[in-house]
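Note that one protein chain is taken out, while the other chains of the complex remain in position.
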Amino acid sequence: MSRPGITQLARALRARETSSRELVAGALARIEAQDRVLNSFISVAAGQALAAADRADQQLARGEGGPLTGIPFAHKDIFCTAGLRTTCASKMLADFIPPYDATVVSRLAAAGIVVLGKTNMDEFAMGSSNETSFFGPVRNPWDLQRSPGGSSGGSAAAVAAGLVPAATGTDTGGSIRQPAALTGITGLKPTYGRVSRYGMVAFASSLDQAGILTLSAEDAALLLSAMAGFDPRDSTSADLPVPDYMAQLGEAVAGRRIGLPKEFFDAGLDPASASAVREALRVYEQLGAKLVEISLPSLALSVPTYYIVAPAECSSNLSRFDGVRFGYRHEGAQTLEELYKKSRGEGFGAEVKRRILTGTYVLSAGYYDAYYLKAQKARQLIARDFRRCFAEVDIIAGPTAPTPAFRLGEKVDDPVQMYLNDIYTIAVNLAGLPGISIPCGYSTGLPVGLQLVGPHFGEGRLLNFAHLYQRETDWHTQLPPAVAGPGA
Amino acid sequence: MRAHGFPPGVINGPVAVKLTPQDVEHIAHLARLEIGAGEIDSVAAKLSSIMSFVDQLQAADTGSVEPMAHPLDMAQRLRADEVTEHDQRDLFQRNSSAAADGFYTVPRVIE
Partner (left out) sequence: MSWETVIGLEIHAQLATRSKIFSGAATAYGAEPNTQACLVDLGYPGVLPVLNAEAVRMAVKFGLAIGASIAPRSVFARKNYFYPDLPKGYQISQYELPIVHDGRLDIELEDGSTSSVHIIRAHLEEDAGKSLHENFTGLTAIDLNRAGTPLIEIVSAPDMRSAKEAVAYMKKIHQLVRYLGICDGNMQEGSFRCDANVSVRRAGSDQLGTRTETKNLNSFRFLERAILHEVERQIEVLESGGKVVQETRLYDPDRDETRSMRSKEEANDYRYFPDPDLLPVVIDAGFIDAVRAGMPELPDARRERFVAAYGLPAADAALLAASIELADWFEAVLAAAPGSARLAANWINGELMAALNRDGLGIEASRVSPEQLAGLLRRVMDDTISGKLAKQVFELLWSEGGDADTIIDRQGLRQITDSSAIEAVVDQVLAANPGQVAEFRAGKTKVMGFLVGQIMKASAGKANPAQVNELLKRKLQG
């Protein structure tokens, strides 16, 4: 059983060794066979996918199309897909059919990609374990008793298990990088503003960013080239040219400086994960890069800052779910207040409600200055730390997550413990920087992620660093037991 | 328990901020969320632990720091004043079980 990435599949399609229909049918069969256990998909659109595959095959037969034409793919169920149910893993949107496509969806469709379905996630992307989904938790292909991480856990599990070669994710506090780390795949969170947020159901608007989960940095470069760029429908989208990410892959890194924040290697880090990461950094040293110890003194503020800013924004973003124009509606309400409270009370799950309440509280009269304003100032301190570091180093490296995959149910009752899972990823969102997680070894048989963080719009540099590492190592090609099969 | 870079006592230490059931009811009302009577206490406990955790920010020295609302240092882009969207009411109202005669409906609001 193999797990080919996009680059390999594209080559096979060009060479007419396979067809998109064959790839899509194969992927649908794998989903059928394995996803009852993994639960990585919320919706599978077999008919649409096969029709799109046939169109792609016709294009390819005419010698048309690009490197993504005919490639099976999945979207996190947070991206609106016209005519295809988009649930955000919530009862609130369990029957919601968007009348439009997210910009990410339409751009990838224009590049010829074939969407098989929508992947499971934490409800409204709020969670780090995929356990808050209305459609049930996703299982980690490396150990079915464990979480794949979250919130893009469905995309991570589906890619790691080889159901699809790549999938979109969104990352508000680590929701691409952490599940990529926990499932042994590559996860790229671009710079805030690099990829349009239009059509991505908002969790925390100043932090959310769309990205991808792939089997290699090379595949991520290919996808990012198709997704990135200015979108007039998103005021926060950067009006900057998109570089040729593929062309930057393979650039030498000799003499480049890699900053290692001492706060990333503190007592909270699992020792085996720490050694895997340090081992990985040696590869860069061998390539001629220099390791430099740096400090992000305000890093400790990042989790509490995030858990003020993100809930504040979410409490407002989720007010639109009121049972009137779309989404779950409590039928039979006698008063407007009852309609609102019951629709929202019944439509949202426990973690979403907790965050709405937290956000409402920190913005409410008498608390705004102490919490929200204070958090905005702390956010500035965190961003300032990064600015200072990037004056000295080209890239920052460290672990993606403090521990490898944890057991399902292990943290679900302790929100603060769950939040601390994102200690190494959250600051990157607060500062709006790009980050990538790539597999770099194991801790107790479970994948460990190496996180690389770049300066604003430094995706090309990140992808190159990740690619060079993947050229030297094969962690990213190693299969989880669920793919390798019993006894493999 | 690992410390994750936080001062000891912060994570599982004493609850520094305590929300009362009345606080929870008040913010749940502001947020228009129904919380069952039986859940109020446990919600109050969880929110208290979250607020106690984030409350450690109070120790940070942020005196003269400019608040940061947004990660990008960009100005708002302006759109030309053109009508680009046209009537798709029927399509949009398919997601509502409360649409009637082109309107959306809610229980009677008395002013």
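Labels for the chains are A and B, by order of writing; each one numbers its residues from 1.
Keep in mind that, in the parts below, a residue touches a chain if its C-beta (ideal position, glycine included) is under 8 Å from a C-beta of that chain, and two chains touch if they have at least 3 such contacts.
Note that this is a predicted model, so its numbers are computed, not measured.
Engineer: For the full complex, which residue in A:99, A:243 or A:297 touches the chain that was left out?
Structural biologist: Looking across A:99, A:243 or A:297, the contact with the absent chain belongs to A:99.
Engineer: Which residue from A:313, A:351 or A:459 sits in contact with the chain not drawn here?
Structural biologist: Touches the omitted chain: A:313.
Engineer: Considering the complete complex, identify which of A:28, A:125 or A:363 is in touch with the unshown chain.
Structural biologist: A:363
Engineer: Please give every residue of chain B in contact with the chain that is not shown.
Structural biologist: Contact residues on chain B toward the absent chain are 29-30, 32, 69-70, 72, 74-85, 87-89, 92-93, 100-111.
Engineer: To test your reading of the contact rule: which positions on chain A touch the chain that is missing from view?
Structural biologist: 79-80, 86, 88, 93, 96, 98-100, 102, 197-202, 204-206, 232-236, 312-313, 315-316, 319-322, 324-327, 336, 340, 360, 363-365, 368, 372
The definition used in the following text is that only the chains that are shown with their structure count from here on.
Engineer: What whole-Å value do you get for the distance between chain A and chain B if each is reduced to the mean of its CA atoms?
Structural biologist: Here the centre of chain B sits 22 Å away from the centre of chain A.
Engineer: Within their complex, state which residues of chain B touch chain A.
Structural biologist: Residue list for chain B touching chain A: 2-6, 11, 19, 23-24, 27-28, 30-35, 43, 46-47, 49-51, 53-58, 60, 62, 65-72, 74, 76-77, 79, 88, 91-98, 104, 106-109.
Engineer: What residues of chain A sit close enough to touch chain B in their complex?
Structural biologist: Per the touch definition, chain A meets chain B at residues 96-97, 99, 192-193, 206-207, 232, 235-236, 238-239, 263, 266-268, 298-301, 303-305, 307-308, 315, 319, 322-327, 329, 331, 333-342, 344-346, 348, 353-354, 356-358, 360-362, 364, 370-371, 373-381, 383, 402, 415-417, 419-420, 423, 429-432, 456.
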